[in-house]
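Got a structure for you, questions after.
Removed: one protein chain of the complex. Kept in place: all other protein chains.
Here is chain A:
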Amino acid sequence: MNYIVGVFKQPCVISVKFADGDTRKQATVKKETGQSVELPVFSSKDTISGEVHIVPAYGKKIDHLGVKIELFGQIGLSLDRGYDFTSLVRELDIPGEIYQHKVYPFEFSAVEMPYESYNGARVKLRYVLRVTVGRNFPSNIIHDSEFWVRNTSPPPEKINPIKMEVGIEDCLHIEFEYSKDKYHLTDVVIGKIYFLLVRIKIKHMELEIRRRESTGSGANTIVETETLAKFELMDGAPVRGESIPIRLFLKNYDLTPTYRNINNKFSVKYFFNLVLVDEEDRRYFKQQEVTMYRLDP
(Lines give C-alpha, C1' and ligand atoms only; values in the text may rest on other atoms or scores of the structure.)
Protein backbone atom coordinates (compact mmCIF):
# COMPACT_ATOMS: atom_id res chain seq x y z
CA MET A 1 0.00 0.00 0.00
CA ASN A 2 1.18 3.43 -0.70
CA TYR A 3 1.58 6.03 1.80
CA ILE A 4 0.43 9.23 0.33
CA VAL A 5 0.97 12.59 1.79
CA GLY A 6 -1.18 15.02 -0.01
CA VAL A 7 -0.13 18.52 0.82
CA PHE A 8 -2.58 21.10 -0.19
CA LYS A 9 -1.37 23.44 -2.83
CA GLN A 10 1.62 21.22 -3.40
CA PRO A 11 2.42 21.30 -7.02
CA CYS A 12 2.72 17.57 -7.18
CA VAL A 13 1.83 14.39 -5.34
CA ILE A 14 4.73 12.17 -4.41
CA SER A 15 4.33 8.59 -3.36
CA VAL A 16 6.62 5.69 -2.75
CA LYS A 17 5.61 2.21 -3.77
CA PHE A 18 7.61 -0.68 -2.37
CA ALA A 19 8.43 -3.49 -4.71
CA ASP A 20 6.66 -6.13 -2.64
CA GLY A 21 4.28 -3.73 -1.00
CA ASP A 22 1.27 -5.98 -1.40
CA THR A 23 2.80 -8.95 0.30
CA ARG A 24 5.06 -7.39 2.83
CA LYS A 25 4.21 -7.65 6.45
CA GLN A 26 2.71 -4.61 8.05
CA ALA A 27 3.25 -3.23 11.51
CA THR A 28 0.63 -1.20 13.31
CA VAL A 29 2.22 1.81 14.87
CA LYS A 30 0.71 4.45 17.02
CA LYS A 31 1.49 7.97 16.10
CA GLU A 32 1.69 10.85 18.53
CA THR A 33 -1.67 11.97 17.35
CA GLY A 34 -3.12 8.80 18.69
CA GLN A 35 -3.92 7.37 15.29
CA SER A 36 -2.67 4.03 14.26
CA VAL A 37 -0.96 3.61 10.97
CA GLU A 38 0.24 0.57 9.21
CA LEU A 39 3.83 0.47 8.01
CA PRO A 40 5.69 -2.08 5.97
CA VAL A 41 8.17 -4.07 7.94
CA PHE A 42 11.77 -4.67 6.95
CA SER A 43 14.72 -6.24 8.59
CA SER A 44 18.38 -5.43 8.49
CA LYS A 45 20.12 -6.47 5.28
CA ASP A 46 16.86 -6.37 3.40
CA THR A 47 16.90 -4.82 0.01
CA ILE A 48 14.54 -1.92 -0.07
CA SER A 49 13.34 -1.26 -3.55
CA GLY A 50 10.38 0.20 -5.30
CA GLU A 51 9.19 3.12 -7.27
CA VAL A 52 8.75 6.74 -6.62
CA HIS A 53 5.73 8.26 -8.30
CA ILE A 54 5.55 11.91 -8.91
CA VAL A 55 2.27 13.19 -10.21
CA PRO A 56 2.23 16.95 -10.91
CA ALA A 57 -0.88 18.85 -10.19
CA TYR A 58 -3.17 19.13 -13.11
CA GLY A 59 -1.83 21.45 -15.74
CA LYS A 60 1.28 22.27 -13.83
CA LYS A 61 4.85 21.63 -14.66
CA ILE A 62 7.61 21.35 -12.18
CA ASP A 63 11.05 22.72 -12.77
CA HIS A 64 13.48 20.95 -10.52
CA LEU A 65 17.12 20.80 -9.74
CA GLY A 66 17.13 17.07 -9.54
CA VAL A 67 15.20 14.32 -7.70
CA LYS A 68 16.78 12.15 -5.04
CA ILE A 69 15.72 9.58 -2.53
CA GLU A 70 17.41 9.18 0.85
CA LEU A 71 17.12 6.37 3.38
CA PHE A 72 18.01 7.32 6.91
CA GLY A 73 17.66 6.02 10.42
CA GLN A 74 17.00 8.55 13.09
CA ILE A 75 16.93 8.51 16.83
CA GLY A 76 14.75 11.22 18.17
CA LEU A 77 14.62 12.24 21.77
CA SER A 78 11.76 14.37 22.83
CA LEU A 79 13.92 17.38 23.47
CA ASP A 80 16.44 17.49 20.63
CA ARG A 81 15.89 17.30 16.95
CA GLY A 82 17.12 13.88 16.38
CA TYR A 83 20.17 12.15 15.30
CA ASP A 84 20.71 10.28 12.08
CA PHE A 85 22.74 7.15 12.27
CA THR A 86 22.33 5.82 8.77
CA SER A 87 21.95 7.74 5.58
CA LEU A 88 21.98 6.49 2.02
CA VAL A 89 21.18 8.55 -1.09
CA ARG A 90 20.17 7.67 -4.62
CA GLU A 91 19.91 10.29 -7.32
CA LEU A 92 16.76 9.66 -9.33
CA ASP A 93 16.80 12.41 -11.91
CA ILE A 94 18.97 15.12 -13.21
CA PRO A 95 17.60 18.70 -13.12
CA GLY A 96 14.79 19.17 -15.56
CA GLU A 97 11.09 19.44 -15.80
CA ILE A 98 8.24 17.12 -14.96
CA TYR A 99 5.10 17.49 -16.98
CA GLN A 100 3.33 14.41 -16.23
CA HIS A 101 3.19 11.36 -14.00
CA LYS A 102 6.71 10.16 -13.67
CA VAL A 103 7.96 6.90 -12.18
CA TYR A 104 11.46 6.40 -10.80
CA PRO A 105 12.50 2.93 -9.69
CA PHE A 106 14.94 2.85 -6.81
CA GLU A 107 16.77 0.22 -4.86
CA PHE A 108 18.87 0.18 -1.71
CA SER A 109 20.30 -3.26 -1.55
CA ALA A 110 21.19 -5.07 1.66
CA VAL A 111 20.76 -2.05 3.81
CA GLU A 112 22.39 -2.20 7.16
CA MET A 113 19.68 -1.38 9.70
CA PRO A 114 21.12 -2.51 12.99
CA TYR A 115 18.46 -0.99 15.19
CA GLU A 116 14.80 -1.70 15.37
CA SER A 117 12.23 0.91 14.92
CA TYR A 118 10.99 1.98 18.28
CA ASN A 119 8.21 4.21 19.46
CA GLY A 120 8.78 4.85 23.12
CA ALA A 121 7.73 7.39 25.67
CA ARG A 122 10.63 9.69 25.09
CA VAL A 123 12.63 8.02 22.40
CA LYS A 124 11.73 7.37 18.85
CA LEU A 125 13.82 5.40 16.47
CA ARG A 126 12.56 5.54 12.96
CA TYR A 127 13.53 4.73 9.41
CA VAL A 128 12.45 7.05 6.67
CA LEU A 129 12.63 7.17 2.88
CA ARG A 130 12.78 10.80 1.90
CA VAL A 131 12.13 11.91 -1.65
CA THR A 132 13.37 15.40 -2.41
CA VAL A 133 12.50 17.32 -5.51
CA GLY A 134 15.07 20.04 -5.50
CA ARG A 135 14.02 23.53 -6.31
CA ASN A 136 15.42 26.97 -5.76
CA PHE A 137 12.18 28.68 -5.38
CA PRO A 138 9.94 27.90 -3.81
CA SER A 139 11.69 25.48 -1.51
CA ASN A 140 12.31 21.82 -2.08
CA ILE A 141 9.41 19.46 -2.26
CA ILE A 142 10.03 16.82 0.35
CA HIS A 143 8.14 13.64 0.91
CA ASP A 144 8.86 11.34 3.90
CA SER A 145 7.70 7.82 3.88
CA GLU A 146 8.37 5.82 7.01
CA PHE A 147 8.87 2.13 7.27
CA TRP A 148 9.33 -0.17 10.17
CA VAL A 149 12.30 -2.30 11.01
CA ARG A 150 12.30 -5.41 13.09
CA ASN A 151 15.31 -7.55 13.59
CA THR A 152 15.03 -11.05 14.80
CA SER A 153 17.71 -12.51 16.92
CA PRO A 154 18.73 -16.09 17.41
CA PRO A 155 17.35 -17.74 20.54
CA PRO A 156 19.52 -17.00 23.52
CA GLU A 157 22.03 -19.66 24.27
CA LYS A 158 21.19 -19.96 27.86
CA ILE A 159 17.84 -19.50 29.44
CA ASN A 160 17.60 -19.78 33.19
CA PRO A 161 14.54 -19.80 35.35
CA ILE A 162 14.14 -17.03 37.84
CA LYS A 163 13.69 -18.26 41.34
CA MET A 164 13.66 -16.03 44.28
CA GLU A 165 12.68 -15.93 47.86
CA VAL A 166 11.65 -12.61 49.24
CA GLY A 167 9.90 -11.39 52.28
CA ILE A 168 9.40 -9.00 55.05
CA GLU A 169 10.45 -10.42 58.32
CA ASP A 170 7.62 -11.98 60.33
CA CYS A 171 5.15 -10.57 57.93
CA LEU A 172 5.29 -12.01 54.50
CA HIS A 173 7.51 -14.56 52.98
CA ILE A 174 7.11 -15.79 49.46
CA GLU A 175 9.00 -17.74 46.92
CA PHE A 176 8.36 -17.08 43.30
CA GLU A 177 9.45 -18.67 40.16
CA TYR A 178 9.29 -17.64 36.52
CA SER A 179 10.12 -20.31 34.05
CA LYS A 180 12.65 -18.20 32.19
CA ASP A 181 14.68 -15.04 32.38
CA LYS A 182 14.48 -14.48 28.62
CA TYR A 183 11.29 -14.44 26.67
CA HIS A 184 10.47 -13.96 23.07
CA LEU A 185 7.66 -11.63 22.25
CA THR A 186 4.92 -14.22 21.86
CA ASP A 187 6.12 -16.32 24.69
CA VAL A 188 4.12 -17.48 27.68
CA VAL A 189 5.22 -16.71 31.19
CA ILE A 190 4.77 -19.72 33.37
CA GLY A 191 5.48 -19.66 37.02
CA LYS A 192 4.18 -19.85 40.48
CA ILE A 193 4.18 -18.06 43.74
CA TYR A 194 4.54 -20.03 46.87
CA PHE A 195 3.46 -18.50 50.14
CA LEU A 196 5.73 -19.44 52.99
CA LEU A 197 4.42 -17.04 55.55
CA VAL A 198 1.43 -14.77 55.43
CA ARG A 199 0.72 -12.44 58.29
CA ILE A 200 -0.86 -9.66 56.33
CA LYS A 201 -4.28 -9.58 54.84
CA ILE A 202 -3.60 -9.72 51.18
CA LYS A 203 -6.34 -8.51 48.94
CA HIS A 204 -4.93 -9.47 45.63
CA MET A 205 -1.77 -10.03 43.71
CA GLU A 206 -0.82 -9.04 40.22
CA LEU A 207 2.02 -9.28 37.80
CA GLU A 208 3.02 -6.11 36.01
CA ILE A 209 5.15 -5.87 32.94
CA ARG A 210 7.13 -2.68 33.04
CA ARG A 211 9.30 -1.07 30.43
CA ARG A 212 12.12 1.18 31.43
CA GLU A 213 13.47 3.53 28.88
CA SER A 214 16.64 5.34 29.76
CA THR A 215 18.22 8.10 27.73
CA GLY A 216 21.37 10.03 28.17
CA SER A 217 24.25 8.84 30.17
CA GLY A 218 25.93 9.37 33.46
CA ALA A 219 24.38 12.07 35.56
CA ASN A 220 22.13 13.12 32.73
CA THR A 221 20.40 9.83 32.46
CA ILE A 222 16.68 10.18 32.26
CA VAL A 223 14.59 7.16 33.04
CA GLU A 224 11.03 6.73 31.95
CA THR A 225 9.07 3.78 33.23
CA GLU A 226 5.82 2.56 31.75
CA THR A 227 3.57 -0.20 32.96
CA LEU A 228 2.47 -2.11 29.93
CA ALA A 229 0.42 -4.80 31.58
CA LYS A 230 -1.35 -5.48 34.80
CA PHE A 231 -2.32 -9.07 35.12
CA GLU A 232 -4.20 -10.18 38.21
CA LEU A 233 -2.85 -13.45 39.48
CA MET A 234 -4.70 -13.94 42.67
CA ASP A 235 -7.89 -12.77 44.28
CA GLY A 236 -8.25 -12.98 48.02
CA ALA A 237 -5.96 -13.79 50.88
CA PRO A 238 -3.88 -16.93 50.68
CA VAL A 239 -2.68 -18.87 53.66
CA ARG A 240 0.66 -20.44 54.32
CA GLY A 241 1.40 -23.25 51.92
CA GLU A 242 -0.66 -22.02 49.02
CA SER A 243 0.91 -21.87 45.62
CA ILE A 244 -0.58 -19.70 42.96
CA PRO A 245 0.04 -20.42 39.30
CA ILE A 246 1.15 -17.85 36.77
CA ARG A 247 0.36 -18.14 33.13
CA LEU A 248 0.67 -15.00 31.08
CA PHE A 249 0.57 -14.84 27.31
CA LEU A 250 2.85 -12.05 26.18
CA LYS A 251 1.72 -11.70 22.63
CA ASN A 252 -1.15 -9.42 23.47
CA TYR A 253 1.07 -6.74 24.87
CA ASP A 254 2.93 -4.20 22.87
CA LEU A 255 6.41 -5.34 23.69
CA THR A 256 9.71 -4.92 21.96
CA PRO A 257 12.94 -6.74 22.46
CA THR A 258 15.22 -5.46 25.12
CA TYR A 259 17.52 -2.76 23.69
CA ARG A 260 20.80 -2.18 25.28
CA ASN A 261 22.51 1.11 24.71
CA ILE A 262 21.29 1.73 21.22
CA ASN A 263 23.83 3.85 19.46
CA ASN A 264 24.89 5.14 22.85
CA LYS A 265 21.65 7.02 22.98
CA PHE A 266 19.15 4.96 24.85
CA SER A 267 18.22 1.60 26.37
CA VAL A 268 14.92 -0.20 26.82
CA LYS A 269 14.61 -2.82 29.49
CA TYR A 270 11.76 -4.97 30.65
CA PHE A 271 10.81 -5.98 34.15
CA PHE A 272 8.30 -8.27 35.77
CA ASN A 273 6.91 -6.68 38.85
CA LEU A 274 5.09 -8.89 41.26
CA VAL A 275 2.76 -6.79 43.39
CA LEU A 276 0.83 -7.82 46.44
CA VAL A 277 -1.78 -5.45 47.72
CA ASP A 278 -3.09 -5.70 51.23
CA GLU A 279 -6.43 -4.64 52.58
CA GLU A 280 -5.13 -1.21 53.44
CA ASP A 281 -3.97 -0.89 49.86
CA ARG A 282 -0.34 -1.08 50.77
CA ARG A 283 1.70 -2.52 47.96
CA TYR A 284 4.45 -5.01 48.37
CA PHE A 285 6.42 -5.69 45.24
CA LYS A 286 9.45 -7.31 43.77
CA GLN A 287 10.83 -6.33 40.41
CA GLN A 288 12.87 -8.65 38.21
CA GLU A 289 14.45 -7.83 34.93
CA VAL A 290 13.70 -10.10 32.04
CA THR A 291 15.23 -10.03 28.62
CA MET A 292 12.97 -9.85 25.65
CA TYR A 293 14.02 -10.95 22.23
CA ARG A 294 12.48 -11.34 18.87
CA LEU A 295 12.34 -14.84 17.60
CA ASP A 296 12.44 -15.84 13.97
CA PRO A 297 8.87 -16.08 12.99
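Note that contacts are C-beta pairs under 8 Å (C-beta built on N, C-alpha and C of every residue); 3 or more make two chains touch, one makes a residue touch a chain; residues count from 1.
Basically, contacts and distances are computed from a predicted model.
Between the names "PAR6B protein", "Vacuolar protein sorting-associated protein 35", "Cytochrome c oxidase subunit 2" or "Transmembrane emp24 domain-containing protein 7", the one given in UniProt for the chain missing from this structure view is "Vacuolar protein sorting-associated protein 35". The chain that is not drawn here is touched, among residues A:49, A:153, A:252 or A:287, by A:252. Of the options A:232, A:254 or A:289, the residue whose C-beta touches the omitted chain is A:232. Touching the missing chain, out of A:140, A:221, A:243 or A:287, is residue A:243.
Seen from chain A, the chain kept out of the figure touches residues 201-204, 229-239, 242-245, 247, 249, 252, 277, 279.
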